[in-house]
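Have a look at the structure below, then the notes.
All protein chains of the complex are present and in place, except for one that has been dropped.
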Amino acid sequence: MKSLTTELWMEVPARRGVVSLQGEVERLVAESGVREGLVLVNAMHITASVFINDNESGLHHDYEVWLEELAPFDPSPQRYRHNRTGEDNADAHLKRQVMGREVIVAITGGKLHLGPWEHIFYFEFDGNRRKRVLVKIIGE
Amino acid sequence: MKSLTTELWMEVPARRGVVSLQGEVERLVAESGVREGLVLVNAMHITASVFINDNESGLHHDYEVWLEELAPFDPSPQRYRHNRTGEDNADAHLKRQVMGREVIVAITGGKLHLGPWEHIFYFEFDGNRRKRVLVKIIGE
Partner (left out) sequence: MKSLTTELWMEVPARRGVVSLQGEVERLVAESGVREGLVLVNAMHITASVFINDNESGLHHDYEVWLEELAPFDPSPQRYRHNRTGEDNADAHLKRQVMGREVIVAITGGKLHLGPWEHIFYFEFDGNRRKRVLVKIIGE
């Protein structure tokens, strides 16, 4: 069995934002030499997501608006008990559950086995600082 | 390490619908000869989900109603910016994030290792056309 492990550093210069991980994950799969296997891509922080969806900025805007409706930002200690700890990011912990922590993608014939519009993204919900994404590849 | 890769074609004759994948995934696990491993089952399209829950039509109706409340269908370009691209399916991209893209199921002793009520389904959110599900099995 072969494996490859890499931590990617992210720094989104805003509270929220979407960043493509696709090119980097493709490069790591090629580097791993794995022909048949799986790649795990996960946020290492609990106020961010890794997800697969369309590479279309209008849709990313729609996610942003929708998540803000489902779990509004509110730094006060009234709405979210988590914010009584001195944090202001309870909403980010909720938004991340909707979008997910991780994706697993098949590797077939040495390449990411994705559908025609599948694209791997990082979604930051509490940015302006350095955070990490883990890429773990296993297979043969 | 053994592996097996199959794309299953789906065509739901309606905008939305739930289809069982259980029998087909069981058959592929048997065919793979893998005794201990993992099977990844994922939608290859970004307006559909693969999920595990109850094989009960009343519950599937409840999901349908609930998702429509959380992310209503609205083809106009006002509510969803994605629909300014000429698409009408922004709601489907949102619904799919709630239900998820993929499941990973353990294979133990040559069989799917599922709880008593776990059942693997495909959830179509923008149907009336052919789409694919990927099944990737790895193990020994």
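Here are a few things to note about the model shown:
Going in written order, the chains are labelled A and B, and every chain counts its residues from 1.
One rule holds in what follows: a contact is a pair of C-beta atoms (placed from the backbone, for glycine too) under 8 Å apart; a residue touches a chain by one contact, two chains touch by 3 or more.
Being a predicted model, the structure only gives us computed values, none of them experimental.
Between the chain not shown and the residues B:52, B:92 or B:135, the one that touches is B:52.
Although one chain is not drawn, the whole complex shows that of A:3, A:57, A:76 or A:128 it is A:3 that touches it.
From the set A:15, A:35, A:61 or A:93, the residue in touch with the chain omitted from the display is A:93, counting the whole complex. The omitted chain makes contact with just one of the residues B:4, B:46, B:98 or B:135: B:98. Residues 1, 36-38, 51-54, 56, 58-59, 61-63, 66, 70, 98-100, 103-106, 108, 113-118, 138-140 of subunit B touch the missing chain (whole complex, contact as defined above). Against the chain not shown here, subunit A presents residues 1, 3, 5, 38, 40, 42-46, 70-71, 80-85, 90, 93-94, 96-98, 100-102, 104, 132, 134, 136, 138.
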